[in-house]
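Note that one protein chain is taken out, while the other chains of the complex remain in position.
Right after this comes chain A.
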Amino acid sequence: MDELLEQFLIEGPEQVQQAGEALLALEGRPDDAALIDQAFRAIHTLKGSVGLFDLPAMGRVLHVAEDLLGAWRDGRQALSRGAMDALIAATGQTERWLGALAATGGGLPADADAVAADLVGRLSRALDSDAPPSAAVQATHIDTAWIEALFRDRGLDPARYPTVTALRYVPDAGCYFRGEDPIAFARAVPDLLALRITRRDAAAPAAAGAYDAYACDLVVELLSAAAPETVKGPFRFVPDQIQLLSWSPPPPPSAPVPPPALAEGPRSLRVEAGRIDALAQLVDELVVAKNALSDLAGQMADGLAPQAAVQILGDRQATLDRLVGRLHRTVMGIRLVPILPLLRRFSRVVRETATALGKEVDLAVDGQDVQVDKAIVEGLFEPLTHLLRNAVDHGIEPAAERAAAGKPTRALIRLVARREGDHVVIDVADDGRGMDPARIRRVAAARGLLPDRMLDALADDQVLDLVFRPGFSTAEAVTDLSGRGVGMDAVRAAVGRLGGSVGISSASGQGTTVRLVLPLNLVLTKVMVVAVAGERYGIPMDGIVETARVDPDRVRPIRAGRAFVLRDTAVPLLSLAALLGLPEEARVDGGPCRAVVARAGGDLVAVEVGAFVGRRDVVLRPLTGLLSAMPGLLGTTLLGDGHVLMVLDVPGLIAAATGDTAPMGQGAL
């Protein structure tokens, strides 16, 4: 992908977001000139950037959006609901297009032209309907004298050029300030036959003292042998300033571009220069430390006493340790980004969903100063989108029902992020009707998620947790918006992949709160390394309650399984070898049974392992490709000796092995 496009893909989304935020805020404060200005500037900059690439559909939409905002800014037009909807739709579409560009490396989807035409239509209607009828919007009078003059000037024989495209471009006075260069536009016209550049008022001599070089007074007239569509290309952002005439039959419309294959776009990150300097400095220090080791190796070769060597080696190792630690912290710092921009993006999601459902919903966002790992920010968009759509669709009652219940008709959803220790907690709280445990029980029973007696045994708050199970959906009618075949189970899985967990609480009539708890950074995970059947595996420490050595005599067989009593609680004992499908190894007689006690769902479970090897801080790599669908596996990591360590998701493993009959959530560790 070329550099310009890469840069654009970084800045574009930021500008879309600025525009979107300003537009949403304008709904509440339609007279705020600063907001109109912010939206205008963002759209304007975007339009300018889009002009650098071959993205005519996007350019057209942004151009009309800019016109509309310009009309507001200059007070030529009042804010209307229809116009606002059209503008918000335009920013939303632009954002989707930017996503498509990032995924394909430079192509818009095949339907872009049709979508753009629709948006341009909506925006133009908004622009026309509210504007006072302007005098000369439609230039019906076509003056062709200049074309004949061009033919004469260049000595062209009209008979030799029966089909030419003539274009007259009168840039407005402020065009230089928008970065437009009429000469560059003319340069981009193919198959030029004639070009005349004059001043608008050629007769008036420039007053020597007061000539303004930056108030454009040029008139550009040209003839080209190319088709009008091609000639118009360079002028696509100034359609109101050109007059285009063709003496040729209109060419057939070009064939639609086939949809480009989607690929994962490169990810990029903006970093403060100071942080990079700090990194560079650390690397310098690392080089020094490395040299000190070579030095030591030399001394040892020269017969340094082993005792002294050990001492020096210890010192140098401590230095390296300290440097590597600092390096790691610095890199982690670079990966931390504020979460607020992500949360703000959802204003539009909520608004779009609410509008589509005919509800009035406000989103209150808070998360000042909360920073999380970039990977987490990226991974949260999908699940949060789903949760918010769900809240608007299922959580919030229709306005009439709210009024009857004595609530304000405008509903409120709060999306709040805050930091708690090493974790970030994100709440999605609506003030809707709340969830009905009885109804969830009925649905769960109807879907056969759990045997009846287990359902009866569950407390109400545990029943709510059932919505996260695959195959559960309480919506009786699958709506277009939230019923897209992704349920809450997908949310739990997505959050689990980020190393987080999801919980839900609800008060009937007062609303529902979904709480996501995520680690601040993804990268270092504490794992316990265990051995089973001669293989080593990692188990995340934060899922482990304790490790236990149990006397074999205390393990009692219970039906097909085994259990033991741990401080007055019966804990089922499962064999890790069996869960992994490995051959059981015979325990050395008399030796204790080693088990890792973990929490799965709400219950304790012990998993028998062959041996505890130790603890490690590891960089967990998420699984990709086919492996990512594998239940029970969180990721892999590289050990110091070059071995790959598989890190297990114990609750997921248990759920998969027991045919998903026990009430435990995948990825809850």
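Following the convention adopted for this analysis, contacts are C-beta pairs under 8 Å (C-beta built on N, C-alpha and C of every residue); 3 or more make two chains touch, one makes a residue touch a chain; residues count from 1.
Rule of thumb we're sticking to: contacts and distances are computed from a predicted model.
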Protein name, per the UniProt record, of whichever chain is missing from view ("Peroxidase-related enzyme", "Inner-membrane translocator", "STAS domain-containing protein" or "Succinate dehydrogenase cytochrome B subunit"): "STAS domain-containing protein"
Touching residue (missing chain; options A:T198, A:Q317 or A:T409): A:T198
Contact with the hidden chain (one of A:A33, A:A78, A:I183 or A:A297): A:I183
Where the unshown chain meets chain A, residue by residue: 171, 175-176, 180-184, 186-187, 192, 195-199, 202, 205-206, 208-209, 211, 213-214, 216-218
